[in-house]
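Please read through the structure below; I'll follow up with questions.
Note that one protein chain of the assembly has been removed; the remaining protein chains are unaltered in position.
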Amino acid sequence: MVANADFWLTQFLNGMQLSMLLFLLSIGLTIIFGLMHFVNLAHGALYMVGAYAGVTAAASLGNFWIALLAAPLAVTLVGIFLYVAVIRRMRRAGPMNQVLVTFGLIFVIVDLVRILWGDIALGMEQPAVLSGPVEIFGVVYPAYRLFIIAVGLVVLVTLGLVLSRTQIGAMVRAGVENDAMASCLGINVERLFFAVFCVGCALAGLAGAVAAPVFSATPSMATDILIPTLIVVVIGGLGSLSGAIVGSLIIGFIQTFGAVVLPGFASVLVYILLAAVLIVKPSGLLPARS
Amino acid sequence: MFYQTSLKTITVTAVLAALAVYAIAGGYFPREIVVEIAILAILAISLDVVAGYGGMVSLCHGAIAGIGAYTFAGLTALAGFDGFTATVAALAISALFGLVVGGVTANISGIFFIMATLAFGQMAYVVIFEWKALGGDDGLSGVSRYDLSAIGLNLNDSLQFALFCLAVVVIVYAVAAAVLRSSFGRTLTGIHVNEDRMRALGLSVWKHKAAAFAFSSFLAGAAGILAAQHTMFVSPELLVWTVSGEVLIVVILGGLGTLAGPIAGAALLVFLKHETGAWTEHWHLVIGLFLIAAVMAGGRGVYGQIEHSFQRRALRTANA
Partner (left out) sequence: MKFHTFAALAACASAVLVANTAAAADIKVGLLLPKSGTYAALGKEIEDGFTLALDEAGMSEDFTLVVEDSEAKPSVGVAKARKLVLEDQVDVMAGIVSSAVLGAVRDFVDGSKVPLIVANAGNNEATGESCSPYITRVSFSNAQVNRPMGEWLAKSGFNKVYTLAPDYAAGHQMIDAFTETFIANGGEIVGSEYTPFGKTQDFGPYLTKAKAAAPDAIYVFYAGGEAITFVKQYDSFGMKKDIPLFGSGFLTSPLYVAAEGPAAIGVTTALHYVPTLNTPENKSFVEMFTAKYGHAPSEFAVQGYDAGRVLAEAVKAGASDRETIKEQLAQVSYSGPRGPLLIDPNTNNIVQNIYVYETVADGDALTQKVVGTVDLVRDPANGCKLN
């Protein structure tokens, strides 16, 4: 193999990019899970809707950046509808029922997408300023993937600041820690949950729109991304930002480096890791609630 | 607690009899549907044992059936073993897999348990998919059905195979009912109700859970063997997690923790699938809506709701 340093650096960037994408999805899921005790298997389907919304917005408006704003908005609207119609009622229903209801939602959303957009993969053009490779630290790497990494980092820093420095962040953390007590302290936990849910949906939509130019929008996106996201949430630990980022990095890098160093074995490796964490420390590596 | 009530007996007999009549009177495709229902019913019964009575909701039962199917297919089609040996081996390996999964996950509960079973199921899927000798993605064909010519049956005839599968459903139900009624089954229900108390009584809970999961996997393996013989072909898609999800849906639609419910649920789902599939290719949408409605309406399932109203009425007359 030629130019080892370049190879490893490029793979590092590949790993970062996948990790950031997983992070955008898992942070929404983990906070919803940790705060609302709600298992939302349909989170992957929301990601898919974000991708399709992005594709359509970009195609009709001709502008990538507007599409990047439109997609999270569209997914949030879908999320609000789902919350009012289904999720609010199922909040205390227990994990099995939640799994079933959201499983049903996956069926419904995926088929609706297939009806509206068809079965063939739809592409989305990268913005001109970001298409094409750039040179970074001596390697040639697609600019758009660097953009994905940047988006992830920006969201990470923003959420980190919000959660640690703002009052609403403190309320969220209190709610995750002990929602009954938080409610006793006068926090409107219901409204907080709703707000958090909306933010989670918006992030899923953003992830979809950001991923679409690289991966194309397909109906199978909903279930393809679901398992890696769930694994990140479980391994990283429920309800915490640090858990989400650590989990994303672990899975992102295992998948990237595993693919080239130990192909075939890489996919089993992730599941073995998941099983190990569940057996040894079911609450995850860095849960919000210890 | 499991009791073989007359309602259960009537329901099971009625459903299976109706299916038998449908197979006898109907043409070719109805027989295929009956076999599909029978296999799904066996799988659903096996899941109900651990999920409904044991409180262990598993998302890997599809994979376990797949392991049974592949073991049977591999031993008969590739290694040339006879049907009987292959069956024993397939059931044993399925049970062993269940024993391991049940034992290892004994201390996990709730959503984490579900995810752990999902992980194991996916591991099995990847192993089977990557195992080149088993055909990989293209699957393994050349699986033959049991040779029962000694008792005058020809399972290659679709009607006889359909009725054979229904007979297996009866056997599986009877075996599951017997186990649930025994002290083993009652202990299992006890663990479901209050695990700590059972532990306080001196019971080795994890061993019991592992054994229960092994028993359930034994039954699931039987479903896999029949599935392999039905299409005379196995492919890795049997082990995908969405199949396990479908089995769970069947149990819920029928009635969790009723043992008779899953049989009705299997028939309901298969007919629903085929009927909606006939007039729209977007039948997933219809099934999804149906499922959401069923769960949100109380999640007791069709048979479960019937049983519940009967029990309430019985209670009312008793208290009157």
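In order of appearance the chains are A and B, and numbering begins at 1 in each one.
As a convention for this text, a residue touches a chain if its C-beta (ideal position, glycine included) is under 8 Å from a C-beta of that chain, and two chains touch if they have at least 3 such contacts.
Computed from a predicted structure; not experimentally measured.
Enquirer: Based on the whole complex, identify which of B:T117, B:S235 or B:T258 touches the chain you can't see.
Expert: Hidden-chain contact among the options goes to B:S235.
Enquirer: Among A:A195, A:V214, A:L269 or A:L285, which residue is in touch with the absent chain?
Expert: A:V214
Enquirer: Considering the whole complex rather than only what is displayed, give the residues of chain B touching the chain that is not shown.
Expert: 14-15, 18-19, 21-22, 25-30, 32, 36, 130, 135-139, 141-142, 158, 227, 230-233, 235, 237-238, 264, 267, 271, 275, 277, 281-282
Enquirer: Kindly note down the residues of chain A that lie in touch with the hidden chain.
Expert: Considering the whole complex, chain A reaches the absent chain at 1-3, 6-7, 10-11, 14-15, 17-18, 118-123, 125-126, 131-133, 140-142, 144-145, 213-216, 218-220, 224, 256-257, 259-260, 263-264, 267.
Just so it is clear, only the chains that are shown with their structure count from here on.
Enquirer: Whole-Å distance, chain A centre to chain B centre, using C-alpha means?
Expert: 33
Enquirer: With touch defined as at the start, can you tell me which chain A residues reach chain B in the complex?
Expert: Per the touch definition, chain A meets chain B at residues 39, 86, 89-90, 93, 95-97, 99-101, 103-108, 110-112, 114-115, 223, 227, 230-231, 234, 264, 267-268, 271-272, 274-275, 278-279, 282.
Enquirer: Taking the complex as given, what residues does chain B use to touch chain A?
Expert: Per the touch definition, chain B meets chain A at residues 51, 57, 59, 104-105, 107-108, 110-112, 114-116, 118-120, 122-123, 126-127, 130, 241-242, 245, 248-249, 252, 282, 284-285, 287-292, 295-296, 299.
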